[in-house]
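Report on the following structure.
In this view, the complex is presented without one of its protein chains, the others remaining in place.
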Amino acid sequence: MKLSLNYREIEGKSTGFWILLGGLALIIALAGGATLFMEHEGHHVTGMSNQIVWGMPHVFAIFLIVAASGALNVASIGTVFGKPLYKPLGRLSGLLAIALLLGGLVVLVLDLGRPDRLIVAMTYYNFKSIFAWNIILYNGFLAVTIVYLWLMMERRMNKYYKPAGFVAFVWRLILTTGTGSIFGFLVARQSYDAAIMAPMFVIMSFSYGLAVFILVLMAAYNWTNRPLGDVILYRLKNLLGVFIAAVLYFVLVFNLTNLYATEHHGIERFILLDGGIYTKLFWIVQIGIGSLLPLAMIYHPTVGKSRPAIATAAALVIVGAFAQLYVILIGGQAYPLVLFPGYEVSSAFFDGQITSYSPSIWEIALGVGGIALALLIVTVAVRVLRFLPETLEDAAIDPHAAGSGK
Amino acid sequence: MSQFLPALRVFAVLLSLLLLLPQAATADDDDGGDKETLPFSELSFPEPERRFSATQKCVRPVAEMRRNHMTYILHQRDETMHEGIRTRQYSLEECVNCHAVKNDEGEYVPVNGPDQFCASCHSYASVNIDCFQCHATKPVRPSTLHTQSSTETEHTTRELSGTINPLLASEGPAQ
Partner (left out) sequence: MSESSNLADIARRNFLTRAGAVTGAAAIAPGVFLSVTASARPADEAVTARKRWGILVDTNKCASGCNDCVTACEEENGWGHSEPESNPEQKAHWIRTVDIRNKSTGFAKTLPIMCQHCETPPCVDVCPTGASFRRADGIVLVDKHICIGCRYCMMACPYKARSFVHEDLHDQKPWAPRGKGTVESCTMCVQRVDKDRIPACVEACSADNHNALIFGDLYDENSEISKALKAQDSVEIRGDLGLNTGIRYRGI
């Protein structure tokens, strides 16, 4: 028989805990200041322009939103697919999903030209807009996940948590489909306008979300001196490996399809060959450092068993994720719209030119603030509520798992 | 439980600060924060130079305008924006044409400037107005809203209907 699982708040009395809390709060305060400055001055103090319409805040926001959806994956595997090994991780998974989504939404909202009109976004809806659907999907995701968490954590309601888990699982797939479709539905842009954007974002969410989950889990158990067994960690890192490979597959298919169509040779050449920073980010950071290197580390017979190596691999996946989103978002906009195929174009409004983008410190601060907010929510939540099992050592979660390798 | 309270408090403060950020971002548009509170009757407004008619100062009775000007402007806003209806009686431009006054040098002062017509009352009531981030604050071209001898003009043919979206109406001051 397996031991009964005890969830317990973290103690949160150590200096380290307060330093973490204070550090995150400080980052959030700085980000708040940066945001106030941007909103007061207007977007002219940012690197964004009428050519690069969406910038660094959107890279951060989309990373957080996509990772939020993926972070819930761990809970879904336990609930929907009935894998007992993942069940003890369900609560943290749900919490992380909520925290990351909140962080992402705050960044997205504070970058609006008129954040003071948030109420308008909530009261006027254009139902043909994928953005409007996403507003509903994001709010719904928060609600669904909170209910799911409550049913999971309230002993008397435990019997209902499976259906809730199923709803949350379907909801998050739709949510990430919606996020991907923000780009997939942009018919006019060479670099977007592809149905594959939606499933690619779903797979990206699996990978990003799990990487964040592994890092948070390792940090939480390491800093609180709670035991974290190899079984669960190796299972998670192997899963991460599968997701990294799946993202690579989608990137490959996306680019191969574009390469086949002459129409898209311009943008492909830009991203893959002579796009300067975007080409470097794509090959070196996204593919090399962010995908192939962590894949090798995860599946290496000895390195793959080392905890620092697993943590590093997860961190590299996140680095690669930022590179990937930067290339998709900024790279896709830097390449000019094609109004006259076969023509050289020039104008006072930078038609036909590749536009440069250098993010300002303000927008980076806002984005980092979103990450800090997500982490702060997690830190406080595990301190006040019972999210983390006291132990995740091999014997505690599933004594047979280690032997059977199932 | 008490051991959680500090953390909770920090969290609550931070969260509320974050939620307040957008408001704070526009806070500097408010004027007169350091003023003594006055009874409304003692507020002074610059008087417009013209009257709408012999019997009426504004385009509607003053008491009505005081209470409901935002509804008239909001209604007009949506009709002009979406339907191209360009009657002048409730046009914001005509509000400005009448209520912006000249200073001693004979130049118009922005109607949303401190102590000017819009701002004096709005800062008293602590209601932020958003109109003049986009709309002109000084008269630019002559008024086409002629002062009339009667309140019935060609411009009143479209009365305010009773079907104003309550949502729009309730948002009036903020827009």
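Going by the order they are written in, the chains are A and B; count residues from 1 in each one.
By our rule, contacts are C-beta pairs under 8 Å (C-beta built on N, C-alpha and C of every residue); 3 or more make two chains touch, one makes a residue touch a chain.
Only a predicted model underlies this, so the values are computations on that prediction, with no experimental measurement involved.
The absent chain, not drawn in this view, touches the displayed chains A, B throughout the complex. Taking the complete complex into account, A:F131 is the one of A:F81, A:F131 or A:W223 that touches the chain left out.
Checked against the full complex, the one of B:V62, B:I85 or B:A125 touching the unshown chain is B:I85. Although one chain is not drawn, the whole complex shows that of B:R51, B:H122 or B:H135 it is B:H135 that touches it. Contact between chain B and the absent chain runs through residues 77, 79, 81-88, 93, 96, 133-136, 138-141, 155, 157-158, 175. Those residues of chain A that touch the chain absent from the view are 41-44, 48-54, 112-115, 117-118, 120-121, 124-126, 128-132, 135, 182, 185-189, 333, 337, 339-340, 342-351, 355.
In this text, only the chains that are shown with their structure count from here on.
Centroids built from CA atoms put chain B at 43 Å from chain A.
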